[in-house]
Structures are given as structure tokens and as C-alpha cells.
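One chain of protein is taken out of this complex; the other chains stay put.
Coming up: subunit A.
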Amino acid sequence: MPDVSHSVSKSLPAPVVTIKLPTAFNALTGGQKQVDVEGDSIREVLSGLERSFPGVLERLMDQKGSVKRYVNVYRNDSDIRGLEGLETKVENQDVIWIVPAVAGGSGTTGAQESR
């Protein structure tokens, strides 16, 4: 029997994942909290997200094409930095969480004198 797994897999539809969006992106997403997107990898699903909400990638990516340090992207519970980054494969019904960092702190005076 010939091996058809390759051609069969190519004919399968791309996985559909759910992307959970942070309130930090409300201005771009019209307040939508989650969206289903097709794609085989994190890169593909983020590109799909960009097609739905232009400008999202500007929040996510730096000029070198990497995910910004101030944004975390998780496939289910795993930070994609610990996987294969943007090339991380996704599976049907995976949940992709986009979570900007929560950080700040005291140290030097800011612009308060002008306010």
C-alpha cells in the first residue's frame, strides 16, 4: 500500500486555534476578547490575527521580527520562547494567550513637575 500520509496531511485544513486577547488590545480589537484563527504555527495564527485586526503585530513584534520582551505569547500553558518561538506548531483547539508584561517601578523622577 503506498504511503499517502504526506498528501493526506497536506489536504487537511489548517488547525483552528482560539486566541485570547488582553484588554491592552481593546483599542485595536474593538473590545473583542477572543478570536478563532486558522494556522499551522504561531507565526501563521498571528498573521491571521493581523488580518482581522490590523496593527496588532505592531504591538507584538519588534523591528527584528521577534516577539517583544514586553509581550508574552503562550500556547496553552507554555511560553513560546521556551518552545520554537514563532515557528511553534499549533494543534486544533489550542488556546493562544497574549499577555503583556505587568511591570513598573520607582527610581527616578519623571515628568510630574510639568503636570
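Annotations for the structure displayed:
Keep in mind that, in the parts below, a residue touches a chain if its C-beta (ideal position, glycine included) is under 8 Å from a C-beta of that chain, and two chains touch if they have at least 3 such contacts; residues count from 1.
Criterion: contacts and distances are computed from a predicted model.
A chain of this complex does not appear here, and its UniProt-recorded name among "Heme exporter protein C", "JAB domain-containing protein", "Xanthine dehydrogenase family protein subunit M" or "Nitrite reductase (NAD(P)H) small subunit" is "JAB domain-containing protein". Listed by residue number, the positions of subunit A touching the unshown chain are 14, 20, 22-28, 31, 33, 39-41, 43-44, 46-48, 50-51, 55, 57-59, 61-65, 68-72, 74, 77, 79, 86, 97, 99-112, 115.
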